[in-house]
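Down below is the structure, laid out as structure tokens.
Of the protein chains in this complex, one is absent; all others appear in place.
Right, subunit A next:
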């Protein structure tokens, strides 16, 4: 990226100026081409001039100005509004001189297509307005001195009037895109830096919390309570950092959210001690799917709290495949006796079934419960449309 320059009225970012630089260097090539064309055509039609010596002087003057313009436009500091005005004034003057140097019934003006240099310069600098003003002035000075206007005169003027503003508009768009890209890059860099700093801070905090927990537990008594609290905070902070890791960097399709992060956030806030295992990358799903799945998992955890108690531990595992996501929720409680759920459903007490099964089945998935000496496990499978 080039160096910063405070030049320009609006907050014109560097990249916008860089775009302008590139457009002007492309314009320099155009200028050389139209100058060669202009010299060639005037030499070819030298018999048309009633004042050949003046015509020669004008052509040489235009060539000299072309060289000067290429040099002037190359540098941002030299590229002032005055230069642009002079550029166009020279074009208009050369056109105005044509009827006298040639004759009243001239066909082509002396500069001819050479007018493009100034026209495009105005379009690059003052965008569609500049392109329109320059095109209007050039058209007027082309048409006014003519005794009669034929189809090709009209055609040229029409193209200039259309082309000037369009080129200007496109230059503006290019510059705006460059600025937007710059802003996005800056935001991303700032976010990265914040994350990096946060990591260093978090790491220190986590170390101290883990140490407090360790020492506290060893010391016993009130210190053990302190240690337990430190342990809880450590777990929440670690989970928070992991959620940050899985936030998708691009905003992406608006409706998709990260299921892994959402599960992590819900589990951290849940009173049951939960450990969440995720695939290590964001699991993007539709917002509705994420909401319902998280609600179903929360119902599983609520269930653990009711049936096993506040000292229970639970684990949530999120897996993501191309066709479906699978969430396993296990607790270390004594398990549910076979048939008890069916019995409850038969008696019309549908609490667990409706809040877990209902939600998942509505998403077109399945909820399967298994229970044993190792605890109770729900496996929720939700297809991805």
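The definition used in the following text is that a residue touches a chain if its C-beta (ideal position, glycine included) is under 8 Å from a C-beta of that chain, and two chains touch if they have at least 3 such contacts; residues count from 1.
The working rule: contacts and distances are computed from a predicted model.
Asks: Can you pick, from "Branched-chain amino acid ABC transporter permease", "Fe-S cluster assembly protein SufB", "Response regulator transcription factor" or "Solute:Na+ symporter, SSS family", the UniProt protein name of the chain not displayed?
Replies: Options "Branched-chain amino acid ABC transporter permease", "Fe-S cluster assembly protein SufB", "Response regulator transcription factor" or "Solute:Na+ symporter, SSS family" narrow down to "Response regulator transcription factor" for the missing chain.
Asks: Which residue from A:16, A:318 or A:369 sits in contact with the chain not drawn here?
Replies: If we include the chain that is not displayed, A:318 is the one touching it.
Asks: Of A:57, A:143, A:218 or A:269, which one is in contact with the hidden chain?
Replies: A:218
Asks: Using the touch definition up top, pick the residue from A:136, A:206 or A:305 that touches the left-out chain.
Replies: If we include the chain that is not displayed, A:206 is the one touching it.
Asks: Spell out the interface residues on subunit A facing the chain that's missing from view.
Replies: Its contact residues with the unshown chain are 199, 202-203, 206-207, 209-211, 213-215, 217-218, 231, 234-235, 238, 241-242, 245, 275-281, 313, 315-322, 328-330, 332, 372-374, 377.
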